[in-house]
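All protein chains of the complex are present and in place, except for one that has been dropped.
Going by the order they are written in, the chains are A and B; count residues from 1 in each one.
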Amino acid sequence: MTNPSIAPIGAPIVVIVITGLIKQFGRFAALRGLSAEFDAGKFHVILGDNGAGKTTLLRALAGLAQPTRGTVSILGMDPQEACREIGYMAHPSLLYDEMSGMENLRYFARLYDIVGDERCEQVIRAVRLDPELARPVGQYSQGMRQRMSLARAILHDPKILLLDEPFSNVDVHSAREMVALLKAMRDAGKTIFVVTHQAALLEGVADEFVWMQAGQIVERTAGLASNSTRAGER
Amino acid sequence: MKSFWSITLATLTKDIRLEWRSKDALNAMLFFSLLVVVIFVFSFDPLAEESRHIVGGLVWVAFLFAAVVALNQTWARELRNQVLDAYRVSPASANALFLAKVLGNFIFVSLLEALMTPLFIIFYNLRALGPAWQLIPIGLLGTWALVVNGTFFAAMSLRTRSRELMLPLLLFPVSIPAVLGMVAGTTSILTGENPAHFWIVLLLTYDVVFTTACLGLFETVLQAE
Partner (left out) sequence: MKRAFPILAVLTALFLAYALYEALIVAPTDALQGDVYRIIYYHVPSAWTAFLLFFINFIASVQYLADAKPSTQRAAKWIVIAIGIVGAVAPFIPQVRQQLPAGLYPSSVATTVLAIPVFYLLIGKFFPGQNLDVLAVTTAEVGVVFCTIVLVTGPIWARPVWGIWWAPGDIRLTSTLVLWLIYVSYLVLRRFSDSAQTQKLAAVLAVFGALDVPLVYFSIWFFRTQHPQPVIGGGGSMDPRMLHVLLISWLAFLCFAFLVCWSRFRLEKLRREVEEAYALESLAGAEDGARQAGATSLPLNRSPR
């Protein structure tokens, strides 16, 4: 079932299989026996209270948090083996404050064996920023920094995108632009995971809402349920 | 293999560029090493003859302190905005990052030593009675010994509470044979009483053993969250 090639024609292809995932930090378990499968080419939104384990789940998918128990399989591989197919955007920017956006991306492109500046300029334009901007990232506004951070995550054209709070402290206009970009990427066949408190922004765009609570997935719904109007509030 | 060295080089140039842009750490460290020398000069005021016997120890203890302060800064930049995570999710080899950091620290610490050495020579009126050129391999191998393990243990102490305190606690016990090698080797050359060959071989062995161990185990340390 982890091998996409044996899936029946027409059936959604499973890209991520999680079985019995536990992540324990001393006397606290952030994930508690979580099992799930996720389909390719879908837009998944992960919702839940603070401390429900959303960020830890994303980090486990990215291969940053090693499971205490259980397994994560991405495209049939270990997350660290699948790293070329994963784009990860964290809550902090993951950028060097003292360098300009272009310099940052040029460095990260080297890590993925991407040669030349074309790809870097392309992704910076994709997030509606100017590649010529010489200002260091530390002096960017929060919205610009988030978009640059997204540019870093999609630099190597990954099949799976893991985004942790991409819209926090971003003005509504920029957030809508980012949503449109993500929608376009989903339509191009990418699998997208977004952890957010602003679920309302994604209503109508997301294919699935994944509800987490106390380290487990409690429900998966196609839309925001009727009693969920408060979910968009912070 | 080509991409390994290109990533090492890219990381090294990036670190040097960032260091050059801020210059904070650089200036502070240069001043710190100057202070260390002055403190030692005030604390020990020996005759030229005695100084030959003790200065090997003084110089290397001073270098050790300067190196520890410098090494503690190594990973600070990677922690801000958690940039280290961006490296960890990339396919780039952990050892490329490690080597870049070691080379960066080696350049930095060597620079500090190059500044401190003439001061020690002036203040203590030193002149080697043995073959002085052998101080160069001792200096290079000794610095490498401090820097390679120091970078490794600094990465390890990232995962601990009171990070800056942990580095010397982890580094010093393992460094004892290297420190003995540097100090005894330097003293042998300054006094000219004994040949220093054994100490150079010891330092070389130490460097080879621990560089290999660091490269073999760094990925485990980097991924240990």
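One rule holds for everything that comes next: contacts are C-beta pairs under 8 Å (C-beta built on N, C-alpha and C of every residue); 3 or more make two chains touch, one makes a residue touch a chain.
The structure presented is a predicted model; accordingly, all values stated were derived computationally and were not measured.
**Student:** Looking at the full complex, which residue from A:13, A:180 or A:218 touches the chain that isn't shown here?
**Tutor:** Of the listed residues, the one touching the omitted chain is A:218.
**Student:** Can you tell me which of B:79, B:114 or B:224 touches the chain that was removed from the display?
**Tutor:** Of all options in B:79, B:114 or B:224, contact with the hidden chain holds for B:224.
**Student:** Give me the chain B residues in contact with the hidden chain, please.
**Tutor:** 149, 156, 159-162, 166, 169-170, 172-174, 176-178, 180-181, 184, 188, 194, 198-199, 202, 205-206, 209-210, 213, 217, 220-221, 223-225
**Student:** If you put the missing chain back, which residues of chain A would it touch?
**Tutor:** Contact residues on chain A toward the absent chain are 23-29, 32, 47-49, 51-52, 65-66, 68, 211, 213-216, 218-219, 225, 227-228, 230-231.
The rule is short, and it goes like this: only the chains that are shown with their structure count from here on.
**Student:** Would you mind writing out the residues of chain A in touch with chain B in their complex?
**Tutor:** Against chain B, chain A makes touches at 59, 62-66, 80, 83-84, 86, 88, 90, 92-99, 107-108, 110-113, 152.
**Student:** Over in the complex, which chain B residues touch chain A? Could you list them?
**Tutor:** 3, 6-7, 10-11, 14, 17-18, 21-22, 77, 80-83, 85-92, 223-225
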